[in-house]
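Take this structure, written in structure tokens, and hold onto it; I'll ask about it next.
In this view, the complex is presented without one of its protein chains, the others remaining in place.
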Amino acid sequence: MALVTVTIDGQTVQVPAGTSVLDAARSIGIKIPALCHDPDLTPVGACRLCVVEIENMRNLPASCVTTCTEGMVIRTNTEKVIEARRTILELLIANHPLDCLTCEKSGSCLLQEYCYEYGVTSDIYAGEKHSYPIEDSNPFYLRDMNKCIVCGRCIRACEEIVGKSILDFAYRGFNTKVGPFMDTPIGESECVYCGSCVAVCPTGALTEKDMVGKGRKWEAKKVKTVCPYCGTGCTIDLNVKDGKVIGVTGNPDGDVNGRFLCVKGRFGYQFIHSDKRLKTPLIKKDGVFKEATWDEALGLVASKLKEVKEKSGPDSIGFLSSARCTNEENYLLNKFARAVVGTNNIDHCARL
Amino acid sequence: MTNSINEITGADFILACGTNTADCHPVISYKVNQAVRKGAQLVVVDPRVTDFAMTASEHLQLKPGTDIALFNGMMNVIISEGLWNKEFVENRTEGFEALKEAVAKYTPEYAAEITGVPADKIREVARAYAKAEKATILYTMGVTQHTCGTHNVFAVANLAMLCGQIGRESTGVNPLRGQNNVQGACDMGALPNVLTGYQSVTDPAVREKFGKAWNCTISEKPGLTVGEMMSAAAHGDIKAMFIMGENPVLSDADAGHVVEGLKKLDFLVVQDIFLTETAQYADVVLPAACFAEKDGTFTNTERRVQRVRKAVEPPGQALADWEIICRLATAMGYPMSYASPSEIMDEIAGLTPSYGGISFARLEEKGIQWPCPTPDHPGTPFLHAEKFSRGLGKFNPVEHVPPDEAPDAEYPFILSTGRRLYHYHTGTMTRKGMLGEFFPADYLEISCEDAERLGINDGDKVRVATRRGAMEIAAKVTDTVPKGVLFTSFHFAETPVNMLTNPKFDAIAKIPELKVCAARVEKA
Partner (left out) sequence: MQLVRAHILVCGGTGCTSSGSKQVQDVLAKELEKHKLDKEVKIVETGCHGFCEMGPLVIVYPEGTFYVRVQAEDVPEIVEEHLLKGRIVTRLLYKAPVTEEQIPAYKEINFYKKQLRVALRNCGSINPEVIQEYIARGGYESLEKVLFEMTPEQVIDEIKRSGLRGRGGGGFPTGLKWEFCRRSPGDMKYIICNADEGDPGAFMDRSVLEGDPHSVIEGMAIGAYAIGAREGYIYCRAEYPLAIKRLKIAISQAEELGLLGENILGSGFSFDLHIKEGAGAFVCGEETALMASIEGRRGMPRVRPPFPAQSGLWGKPSNINNVETFANVPVIIKRGAEWFASMGTEKSKGTKVFALTGKVNNTGLVEVPMGITLREIIFDIGGGIVGGKKYKGVQIGGPSGGCIPAHLVDTPVDYESLIEAGAMMGSGGLVVMDETTCMVDLARFFLNFTQSESCGKCTPCREGTKRMLEILTRICNGQGVPEDIETLERLGRVIKSTALCGLGNTAPNPVLSTLRYFRHEYEAHIFEKRCPAHVCSALLVYSIDEEKCIGCGRCLRACPAGAITGEKKEPHKIDPEKCIKCGSCFEKCKQEAIIRS
């Protein structure tokens, strides 16, 4: 692939032709803030936070949508650039509830992070702010459009990743808002609740409903594992706090899915801590299940299986293994059936 | 899958047959969307007008159970117009002449008559598939759950080989498997006729290898499939069963027959995370840990072995399934003890060529796609690159065979089953929590025309019956199903559609014909 050489803040770097200025800068460790940019989505250059100065270009181009060309001289931290970025952050903050104390996103909010970095502390305009009701029309996620910075990531995720195109911008000017067709509540739209919009939202505008109040983002330990539903095998992160799974997020390094999941994978974890889970072995006596110890239960199973095997032969015993269990467990049950009991009567619901 | 999930984004033609991908494999449908956005053509073959079918540039709405006629019709066009990949057929396959002969009678017009798909559409799609640079076929149970399921798959494979749309990136024949580790369960020998890695129990060398490793004698007689076991139980030939993490009372065809078999058993052990409908019939129930509470691996539909990690402790005294099996084996006088699942994987790798190079250490960062015979092998993103497993790919010509049950005066509808986006299998996991709250009950899809004729309104309770059983369910009057077809899912115990389904199965794969049975519906 052809390479181009550019100079960024005095450092010379070679990047493949077609690389954006933002990616080129980040590749050499230069930090550029960006809110609407998401590596999984088409760059649109909407938030304008990633502006830089480029020699022989008028104005301040957005680095996420500017392609490196040979000999380009880029400056990412001039006075002009800093003024622009700070002004843009101030403008966003001027129309944002400053409730970081209780905001679910606090600690993983990009807007918060950049305001910290650029020393934007308060709303200096004291002008109009939106006051939309918080939307609560579905069991899966909350929409607080007061916290929306209109970056459009959710719109692009819904269209480019999921292919549903439920969302788009509505209205104009200051009143521009993201919503489904005719700005109806999400509950009345064709949304399939995969939560991809939630996954890409840089602020607290979209949050997983069940995670509200369960813990700060930084408190949750993320355990990388595999989704227990269909055969796609999405890599998920179980968000664990105090020994409980408080939510599921897509793992950005997942081989198949990245951050994107479906409604089951993202929101179908509550069975884990269901109070209906089996907690002790049960033995049926006179048609009623009675709690038992492991020794009692396994002793009974072992003696019964031995008895049937001895009386009627190994092939009078059947095993159903499980498409939900791990490879190791399926292997062991296979070994158990064939080596311990001595039958090939083992199957599972592969055909269902 | 012969190929990888991410390769779908690189295809320029996607033929999705009998798969409601957007609802049943949503994340795979995202890949299809990305391919379409890059300009790929999507053709969906499905009797139902699913949301996924709506996104296709062509939807071939065939009559249920007529897949072979459609594929043969396409191959007829491809052969008669000289569009097949001559080089591939010449060098990589055998049996072309037989195929040519078999599909000769399936002119598009003849295929149209059987399938209900217009002849010109069959022609167009056939040409586009043959001419595509990288065409991939995705399919699921809509192709396989028929008495001719195996033949349907042969037809799909014939088509792919005929056009050389296999053995290259972004092509292939790709069954999308429906459960998290159904691929792994098969790989691990949880099948009556094979040991791990599809090593046949009828092969003496295989038996010897395993007998030696496991210190036992492997029976040379293939075992029974799940359906056969249930019949055998009903007949008294199977006397005890051990069921780990399955719920056949809801999931298996002709559930009434399953219940009959389970009731007749002398002894039934069910090991699960909930007291399922099946567990109700058990003599002993063993509490198991769920996926979040144990370590191990799952193998996904693209043959990728991935690490499952323990995040939280199991509730109460519940134990991981592998621990329970070890304890039970030991109690049975066969000491089984592993420090961790990692050790079990090492044993699997030692006995299974396709898993030979797989270890937990290697899986730490990334999953690996089998075949992975050695520790330095990178894994195999797509199969059949140089040659097929048997050498030359063999065309298996097949003929259209109608489904076992045809609609008649008494049972004038076709009842078909499948899944819903918001639920999984028998609902044991998904009906707890948000998903259950959002989608609390199922419905029966019925066409507007049929509903009007029968005086059924949307939301009315209807009684649907087949030769095996009946149930009551709310009707959903919709355009999703064509006239004469009814559809619902098997997720709900309250509407146990498998009390109604036909257990008649495919002779080779023993898969029941869940997609077609004759039914009757009336206002309840």
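A and B label the chains in the order they appear, each numbered from 1.
The criterion applied here is as follows: a residue touches a chain if its C-beta (ideal position, glycine included) is under 8 Å from a C-beta of that chain, and two chains touch if they have at least 3 such contacts.
These figures come from a predicted structure and were not determined experimentally.
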item	value
Visible chains in contact with the missing one	A
Of A:Ile32, A:Leu49 or A:Ala205, the residue in touch with the unshown chain	A:Leu49
Residue touching the undisplayed chain, where the options are A:Ile8, A:Cys68, A:Ile88 or A:Ala157	A:Ile88
Contact partner of the left-out chain, one of A:Asp40, A:Asp168 or A:Glu296	A:Asp168
Residue of A:Pro33, A:Gly152, A:Gly204 or A:Gly254 in touch with the missing chain, whole complex considered	A:Gly152
For chain A, residues in touch with the removed chain	43-49, 51, 59-60, 62, 65, 67, 80, 83-84, 87-88, 91-92, 94-95, 125, 127-128, 149-150, 152, 168-169, 171-176
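Everything below uses one rule, namely that only the chains that are shown with their structure count from here on.
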item	value
Geometric centre distance via CA averages, chain B-chain A, whole Å	28
Chain B-facing residues of chain A, complex	138-140, 160-163, 192-194, 209-210, 221, 223-235, 238, 240, 243-245, 255-257, 260-265, 267-274, 276-284, 289, 292, 294, 297-302, 304-306, 308, 311-312, 314-352
